[in-house]
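All protein chains but one are shown at their positions in the complex.
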Amino acid sequence: METSSIKKLEKFEVQEIIRQALREDLGGYGDITSKYTIPSQSTSCAFAVCKQKEGTVLCGIDIMQFVFEEIDKRVVFEKLKQDGDFLNDRDIICRVKGPSASILSAERTALNFLQHMSGIAAFTSKFVSIASKYNIKVTDTRKTKPGLRKLEKYAVACGGGFNHRYGLFDGVLIKDNHIVAAGGIANALKAAKAMAPHQLKIEVEVKTFAELDEAIANKADIVMLDNMSAEQMSEAVKIIREKTSGACLIEASGGVTLESVEDICKCGVDIISAGCITHSAPAADFSLEFE
Amino acid sequence: METSSIKKLEKFEVQEIIRQALREDLGGYGDITSKYTIPSQSTSCAFAVCKQKEGTVLCGIDIMQFVFEEIDKRVVFEKLKQDGDFLNDRDIICRVKGPSASILSAERTALNFLQHMSGIAAFTSKFVSIASKYNIKVTDTRKTKPGLRKLEKYAVACGGGFNHRYGLFDGVLIKDNHIVAAGGIANALKAAKAMAPHQLKIEVEVKTFAELDEAIANKADIVMLDNMSAEQMSEAVKIIREKTSGACLIEASGGVTLESVEDICKCGVDIISAGCITHSAPAADFSLEFE
Amino acid sequence: METSSIKKLEKFEVQEIIRQALREDLGGYGDITSKYTIPSQSTSCAFAVCKQKEGTVLCGIDIMQFVFEEIDKRVVFEKLKQDGDFLNDRDIICRVKGPSASILSAERTALNFLQHMSGIAAFTSKFVSIASKYNIKVTDTRKTKPGLRKLEKYAVACGGGFNHRYGLFDGVLIKDNHIVAAGGIANALKAAKAMAPHQLKIEVEVKTFAELDEAIANKADIVMLDNMSAEQMSEAVKIIREKTSGACLIEASGGVTLESVEDICKCGVDIISAGCITHSAPAADFSLEFE
Amino acid sequence: METSSIKKLEKFEVQEIIRQALREDLGGYGDITSKYTIPSQSTSCAFAVCKQKEGTVLCGIDIMQFVFEEIDKRVVFEKLKQDGDFLNDRDIICRVKGPSASILSAERTALNFLQHMSGIAAFTSKFVSIASKYNIKVTDTRKTKPGLRKLEKYAVACGGGFNHRYGLFDGVLIKDNHIVAAGGIANALKAAKAMAPHQLKIEVEVKTFAELDEAIANKADIVMLDNMSAEQMSEAVKIIREKTSGACLIEASGGVTLESVEDICKCGVDIISAGCITHSAPAADFSLEFE
Amino acid sequence: METSSIKKLEKFEVQEIIRQALREDLGGYGDITSKYTIPSQSTSCAFAVCKQKEGTVLCGIDIMQFVFEEIDKRVVFEKLKQDGDFLNDRDIICRVKGPSASILSAERTALNFLQHMSGIAAFTSKFVSIASKYNIKVTDTRKTKPGLRKLEKYAVACGGGFNHRYGLFDGVLIKDNHIVAAGGIANALKAAKAMAPHQLKIEVEVKTFAELDEAIANKADIVMLDNMSAEQMSEAVKIIREKTSGACLIEASGGVTLESVEDICKCGVDIISAGCITHSAPAADFSLEFE
Partner (left out) sequence: METSSIKKLEKFEVQEIIRQALREDLGGYGDITSKYTIPSQSTSCAFAVCKQKEGTVLCGIDIMQFVFEEIDKRVVFEKLKQDGDFLNDRDIICRVKGPSASILSAERTALNFLQHMSGIAAFTSKFVSIASKYNIKVTDTRKTKPGLRKLEKYAVACGGGFNHRYGLFDGVLIKDNHIVAAGGIANALKAAKAMAPHQLKIEVEVKTFAELDEAIANKADIVMLDNMSAEQMSEAVKIIREKTSGACLIEASGGVTLESVEDICKCGVDIISAGCITHSAPAADFSLEFE
């Protein structure tokens, strides 16, 4: 099966997030410990190293470089690994060389990006290694940390996952609450099909077989099976495949965990979307060590 | 012992973060699913509910309100719980009433704040429930998600933890890399004591007893014991208490986990700082349900 | 056939554009003519009136209100017409009442939004009145004025048109230059189908029948016929309908004008996209008159 | 007579507008078509070409360069024409060379600036070619697109026109509504002359001969004849020249079109200001073609 | 003679400056002293009082109100004096009532605006009280604190002074360095007169009588006599009045002090511009006292 190809984040896409993170850490007087303790002419070499016993997936190496550049253009950054690489404990991912105070001022902000993004990439890759055996795509959701969606969705791709819609603006996904407010699936689907930009498929969330029938009857392009049991899901997949001759995509969603993902795969869906890969991935451990 | 008192975040402190989160979710055409499927005159009532089996600590209820207000001033928000409250599964925390499309446009962004902040508060409270038996403060670190430090540190306080320095600008903490670049602890401490704003105590990280002696000899106000074993830590505490007559605060740090925290408490330190309470807290589960 | 339903722009979506427009007009000393000539206690009533002999379609009335509110909350704005209404010459669209200097400071910025957006709505409606006879949708393109895309696409909807993708991020449209860089239609289509978020249809631009065959063979979801003659287009439509059993949408594009649109309609396409409705619509004439 | 000299816009003056235009086009996932279809190592050459049968006036070539630089510093931009140059159909104005995906991501935003600004320059030059025979200056107004005034006024200069005041802050122009609110021309003129920064001339709009007399009697530095017939205007010019010995400048304004401009010129005014050169200029046609 | 009329700064004109000032004071954890020491339900009354022995001129009272509103809308602000009022020592200018912590968080930022702006207004008024006896206007220059020009120029008006051009964009002032770069006064004046927006007068700085002759010969609208002695200035005024029949305005500039201003007045110029009223005015003393 196809695997997601990792696409580099360009500097102009992330610069504002980086600046805000630095402002957050350096507000007021800036890095006073370095200012007060380190001679201004002092230069250092340092390297960043993986400290995760079981290894991790690298994500954020370019952003790390942007952070150092933003603080001081004189810092030389040598990249030894690429985003998406699997790392073993004690693998060195980059070296930096330059004014000591600048390296220290950038250190924590750079590592904060790295540990967060690599944590997501590594957690995602665990889901992918299971689902890919069944030729099923794992995608993210919109359950991301406020302001960090671009980075978190990029990390999902680095871990081998695929991206679902980015926000409310680039996909039509009719969920339970919309169905209530719209007065039923038929109403909602008809309105969306008539008015949405024509390049968008229309997706509907269903919880029951009655809803499923209504979704199929009104030509949903994608059906999301929400919080169904494995048995129900298998049955739903069978119905959809028969009635739509394969024209309708099937997505499973709702409380997917590392423990439950294989059972869902066995139901034969096309896509599994998992909120936990972005909202609950533990950080990966890295540190910057001076030589 | 004193417990941290939870201080409300004012709207002007968080408004920019909220706006960015909404922009992220609503860029381009905005919430097209709601726009296309829901009649503009439709109004709804909904409530947010805890879905965490083992319960959680609430954090982010005011921010949730700000999110709804930012989207549409006509949405009425009724707050049923306060930040810092312990929640059981299925506890209702607020009700919202207003234009259906506005509620749906705000839903995910509001829940993203809530699940992330409550997750941190709940995870912190587990450390606090242990350490408070020993009269020891649990504090956060600077290992936070880029751009979200204010919210994450607030969540730590909601979970009963205390805040360490906010950034590089409001505390002097001389770490291993500073010591290398400054040419030793004595140099670094002397320079910092001479030049730092006089309201700041000077903290030094030590890894060995030789470093500890140098830190004490040069009148560090706070000593951070980094990655020491329980035995070493107990010994270090004894030395510091004797030599400084209690004038010097003792902080334990480095890879603190829920498993290791009680052993550290037994060493008699004053403060335990734990990066994991902000960088690896799993999200708490909440959902918004229409009535 | 369905017609596009006009969806209101919320204040928070346009506030930044409004503030920038006001800053542009009021930089430095602000509105010095009003400051120097009008007593600060002076209040006035005024109304905005259509001055377009042949009539126009109203677009921008809410934004006009936001402009006055932004300048001075004391200005009372009475809305007499809705966005999307057809206007005759001398129709009054709103009344404002409040401090004279505030009304005058807001006047030109408010009218600049109004004349530009109504101009686009009116120009669009001319295309729509032709195409709707053939049950064909008229859509916009990305040929908009920098920074004003949201407003211009909203104006297209007010004129009865439909919206194509908003930007490069919410639709996959493989154009001639992509085909060159990707090494052919097959390559490009396969890659896009494998990697794009699953809710997006994949559209391909074709200029020849050979390209059309390749697009169909590789299961393009939408085909854009670019700059074809009416004969070629009719032939292409026939081929697509036969080979795809109606599964593939057909869009006509390239130099569409008010003169050529009916001939294109007769070819039987589903959608006609026209850059000129946003990039070359003449302004509509309005003025604000004091009573 | 003197002609307006075209002054280059510096990068720092337009960078924010460019960034916003790019954000508008690239929000969310960025340029997904290029990301998914084009190999990251692919490089291309392309050229931008005029596709306007009757030719146009170039405006925006430097901004085009800034757009490509903003996206990717590796793109090499070769400028073949200057702003203000007259272009024939199929004239090539620049070549770009660099990563294919970067060129494609920048293409539409760059062309949107170019087509809009060149359209204004070309339309302005038609007015100038008539008025310059009479030694009369053509100026713009404040009837510009919100947020784009700087670029549109620059385009007017590229078309040979002159700039009127930029905003409400750098000129005193007492219009009909001010006169009402101030209680007459005499009041308004006296107040403005007493209080305005001394480097500003005071301009008054008059619609009748009674108003003209009052304006002259109160020593207006500039009189704007608003919406007068050619006969009235000729008479007004005669009166002003006689009574003020040439000290008072005369500006004609109000509904000036390409059809009416020569008749106004014959009345002997000094300046003709025309809103349509910015608010209703049709876009010029350019395209970017890959080699 | 006319005196400058004080025009209120609207909230939207100063909001960004206020927010930045508050961010500067409240970055990171916010007002920790108030957060930690004051019960959240505590409310207080306080008043702001002049503590300037010799009195001062009030400037900034509205901005003070905006600062309190920005921090907390529940704070009630009662304004007892107006901008431009002369204050005696111990005069109370306003009362505030509301949450104690909010009042304390806003206090210093509010007072910083007040002390700075009132200081400028009071210092300006000393120059005005001398010059107004001679019917001569005192104006400011562009020698203002970066980012605060709008407030400082407003303060000058509150002190009875007049405003010169705001920036480089709303006045043409040909200074010594321009003359060098342009190749002489004649060149510079001709170019400026041909190209500048027609509502702007052209001003030239002259240091010698030769330069003065060239300025007059080329019809400068305003002549600035720079750093001349009183004798030279008197002579220059005589020459200008004779040769231009009063059509040319005369401005004196260059190192004007409170000591030298009366001698300059006696030379008969129209305008005296003084950099020191903005760049070197000492702050006025105010304090906020709790009742």
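Letters are used for the chains, namely A, B, C, D and E, taken in the order the chains are written, and counting of residues starts over at 1 for each.
The criterion applied here is as follows: contacts are C-beta pairs under 8 Å (C-beta built on N, C-alpha and C of every residue); 3 or more make two chains touch, one makes a residue touch a chain.
What you are looking at is a predicted structure, and each value in this text was computed from that prediction instead of being measured.
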Among the chains presented, those that the missing one touches: A, B, C, D, E
Sole residue of E:143, E:207 or E:241 that reaches the chain not shown, by the stated touch rule: E:143
Touch criterion as defined above, residue of B:103, B:120 or B:200 at the omitted chain: B:200
Touching residue (missing chain; options C:28, C:84 or C:275): C:28
Chain not shown: contacting residue from B:82, B:132 or B:163: B:163
Positions on chain A where the hidden chain makes contact: 19, 22, 26-30, 35-36, 40, 70-72
Missing-chain contacts mapped onto chain C: 27-28
Interface with the unshown chain - residue positions in chain B: 2, 4-5, 137, 139, 162-166, 169-173, 194-195, 197-201, 203, 221-222, 247, 249, 251, 270-271
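Throughout what follows, only the chains that are shown with their structure count from here on.
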Farthest-lying chain, centroid of Cα atoms versus that of chain D: B
Selected from B-D, B-C or A-C, interface repeating C-E by over half of its contact pairs: B-C
Most distant chain from chain E by Cα centroid: A
Centroid distance [mean C-alpha coordinates] between chain E and chain D, Å: 33
Whole-Å gap between the CA centroids of chain A and chain B: 22
Per-residue multi-chain contacts in chain C, two or more chains: 5, 26, 28-30, 35-36, 150, 163, 166-167, 169-173, 194-195, 197, 200
